[in-house]
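Selected chains from the complex are presented in situ; the others are not included.
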Amino acid sequence: MKFGIVTFPGSNCDDDAYVAVTEALGATGIRLWHKDHDLQGVDVVILPGGFSYGDYLRAGAIARFSPIMREVIAHAERGAPVLGICNGFQIACEAHLLPGALLRNASLQFVSDMVTLRVENATTRFTNRYDAGQLLRIPVAHGDGRFTIDAEGLSALEDRGQVVFRYVDSTGATTDAANPNASLDNIAGIVNARGNVLGMMPHPERAVDAALGSTDGLALFESMLAAVAA
Amino acid sequence: MGATPRAGDPAITPELVAEHGLTPDEYERLVRLLGRVPTYTELGVVSALWNEHCSYKHSKPVLRTLPTTAPYVLQGPGENAGVIAVGDGLAVAFKIESHNHPSAVEPYQGAATGVGGILRDVFTMGARPIAMLNSLRFGSLDSARVRWLFAGVVKGVGDYGNCVGVPTVAGEVVFDPAYEGNPLVNAMCVGLMREDELITAKAEGVGNPIIAVGARTGRDGIHGASFASEDLTEASEAKRPRVQVGDPFTEKLLLEASLELIRSGHIVAIQDMGAAGLTSSSAEMAARGDVGVTIDTSKVPVRETGMTPYEILLSESQERMLVVAHKGRELEVKAILEKWDLTAEVIGEVIAEPVYRVTEGAHVVAEFPGSKLVTECPVYHPEAREGETVKALRARDPHAVPPRPEEADPLWTLTQLLSSPTIASKAWVFRQYDSTVRASTIVGPGSADAAVVRLPGTNKALALKTDCNGRYVYLEPRTGGQIAVAEAARNVACTGARPMAITNCLNFGNPKRPEVFHQFREAVGGMGDACRALGTPVTGGNVSLYNESPVSVVYPTPTIGMVGLIDDISHVTRAGFVNDGDTIILLGDCTDELGASEYLSRIHGLTIGAPPRCDLDGERRLIDLLLDCGRAGWIVSAHDCSDGGFAVALAECAMLERDKQVGVDVDLSDWAHLSARALLFGEAQGRIIVSTTAPGDVLAAARTGHVPARVIGRVGAPDGTFRIRHSTGVVESPVDTLAAAFHDAIPLIMTQIAAATTIESPRSDASEE
Amino acid sequence: MTRFRVAVHIVPRKGILDPQGKAVADALHALGFPSVGDVRVGRHLVLDLEAADAAEADTRVRAMCDKLLANPVTEDYEIAGVTPA
């Protein structure tokens, strides 16, 4: 299985995603350049974290128009998987691959921390290796992670099980204190209605190695392998 | 031929010379060098090159006394960064630098551009930056202006490093009225490369093109370097527009493009345009290669119209590089820059003739004979004499200070210390720093005495920390200099690392004052003593003088940036206690020293007494012992005693990470001969608190290693109690309460004014003061 | 063709939490401006462009807002002024 990792100008978690996919997961990683038009036959596209175009104007707003994004959008429209992590989530929202938007953290501060996530939907092709309700320890590091969407959009997400991860405390409760950016309803990650595009603010690629404190992100990548095998 | 003035150049008058910061003697020297009156452009060039920041004219002779060699040192002082070999064909480049003055007037941009500059120093060596550290000093947080500076600096450090994608993994923050008018902002960068990728900034090869790379040149920061060599006064406020704006996005592109360039083999040398911009980068590259250069300012890509050669040469626009390429590879170089959406323009050439020549088109506007313009600079040996005030303060006996009534309860004192902003948790700071990007951070900020960053593809890791107690250096500079190095070494050793080498940032006042130069000479001497004793050569650093303001002179602060090497990441140790039942051992000994302590400062508002003694041989034995025990697998946790002394260090072991609290039960009655406050809060050096599952082995090893060691208690106590028994009483508290004092202190102070400090760009006097 | 300078305001849509506006309001209260009520913080862009006339400049900039400059999920925009540059 081939994972394509896009490098936009200002991406800075592309290497981490590549290493997670190739070394921790043992899959094939292909580097995709933002100016190219060819996805080189990859099965999964990863839009990595970072500060594409400096996050100027709005996080993800300019990257969305990169040449490669036309191909990424077509790939998603074919129902093929796209994983947007952090800045990748922001790009995916700006590109309308996912509903809603990510606004400045309510604290107005960048937040870097280990957070606890609760798996809300373990049936997606990104989460089938987790159990529903399972708690994960995964780092966050972002300044614009406050997910927002209108009331109608929110109930649509809820109704279709599109909320995949929430920020919770160590007991699994969705408290304000556990919410690092004041995201709506503690939402940390969502999928699109079709279930093939996942966006999440936390960084699963930084949680694939016990030496770094958590391997809870690995199953996310393994889920994608399993989904293809199934 | 020689240079001639441009139309519109101001006449060279004594006033103009003085405005450029040249003394009459220095001006005479310049006239002799040229054999004529300089042009305005030449005056600008020389004022930039001969100011302290670039020339080290007051500090050089003292710096020469430092040890700089070891078999693993690949590059010592003199290049953009020092480089050491760490085995497996890998090398580590690292350097620390100050951005104090810019941060004092525009904290956000000042700190951000400081980070940008030090990143460039490291990647111009061919290394990929893998970690950042920052060492910050501010006045008291009681002042709204200080809170504004603090918040702005932290945001600036964070935003820049976060955007470039280099984890900020460690640092220190100290608050003391001494830094009220002149905060210190020191940033350190650590990079990794293969040994064969090392490149230096030495211009070579007659006919090779000189290429300006990266951002365009604007009128930013003209004379920023001389600004950094002045005391801060009202007048310097007026010079504010000199402060530059950073663009971390461009920096990230420049980083990738530079590494690609270096690895392409198309270039000979690369150097960042830092302080004094194009002038100092080109002159330094020429001097290192002992070649001549010629530069045409009309070819430099500019951002604004009508810029003069003077402005172009002295601009400190950020995110720019100067490259010497192999002749004939210009197009290849441009192609790499274009791939990263950056520009590259040939602006000059390496020439055989030994001159430094600047033209504007065909017109020569500056021309200096010889290739060593930078080294022609005068060198001074200022007078050094210890100040009487300091002598008197040091002579005062701390034991004679009567305790405050509240101190009858030592728990009160402990709580005060734990909530002292200098000691309290800095999570408010480092939560704003991405510490996990690059997925190599084994130990980030806030859980150990140093950060630990893995070297990919190996089982090794680096341990990194900055340290300096300026109060010690103030009260006794030699000891203070020694302790700064020893504490940094102890800190990296506590994580399991062998201390390898240091970089340093010497933040001092005006060297023309004898008491300041005394501090400088002695502190550097102390640093040297410690580096020799501990086997950690100095591979580079930075000197920042004139850190004074009408309000205060900073404590002399030689910040040490230490790099340690961990051979096997399975030996990484953190500071916090882990398992109930583990034995607590104190390595090293308690003394009755109380001078220069955080206790005296926080509880009594006093900076008096001599700092604790520093036994460098003892420190070396302590580190060796700790590393041996760690390798043997006996050490569960290790934390050194520093600010606040034993009681604070023990409390930190119990609750450094808020979600990992443990009880402790410790008995210090063996030290019945010491007063309780010296025992609990004195800052005797050379002490490490370890927890272990093999106390017998550790004690035996300590005996063999000639290190004092004693079992003092055990981890775990009923109901999470923290308890220290001593001969005259007991300090007892729920750990939770101590944790709250430690972890909530800075957030509480900062939320009072969160609104005032978190909007995008409040102005400096946004305060009631 | 003439050069125009067009100013655009991009503001958080009503009902969307504006923490920056709140922070500014709080800071102003703390600084001794208690009578300040609501504060909203948006973006002010000034673009320089070529167009046949002011109406065309306006249309062009609206297209830029729709495509890139404003996020329709969270922001509203208005053209605040078109002047010859």
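First chain written, first letter: the chains are A, B and C, and each begins at residue 1.
Everything that follows uses one rule, which is that a residue touches a chain if its C-beta (ideal position, glycine included) is under 8 Å from a C-beta of that chain, and two chains touch if they have at least 3 such contacts.
Not measured: the values here are computed from a predicted model.
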item: Composition of the entire complex, counting every copy that the file contains; value: A x1, B x1, C x2
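Convention: only the chains that are shown with their structure count from here on.
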item: Centre-of-Cα separation between chain C and chain B, whole angstrom; value: 41
item: Rounded Å distance between chain A and chain B, as computed from the means of their C-alpha atoms; value: 35
item: Per-residue overlap in chain B, given as positions that touch at least 2 other chains; value: 758-759
item: Chain A, residues touching no fewer than two other chains; value: 107-108
item: Interface residues, chain C side, partner chain A - complex; value: 16-17, 19-20, 23, 68-69, 71, 73-74
item: In the complex with chain C, residue positions of chain A that touch it; value: 57-58, 61-62, 65, 93-94, 100-101, 103-108, 146, 148-150, 182
item: Chain B-touching residues of chain A, taken from the complex the two chains share; value: 9-10, 12-13, 15-16, 19-20, 49-51, 53-56, 107-113, 139, 141, 143, 170, 203, 205-206, 208-209, 211-213
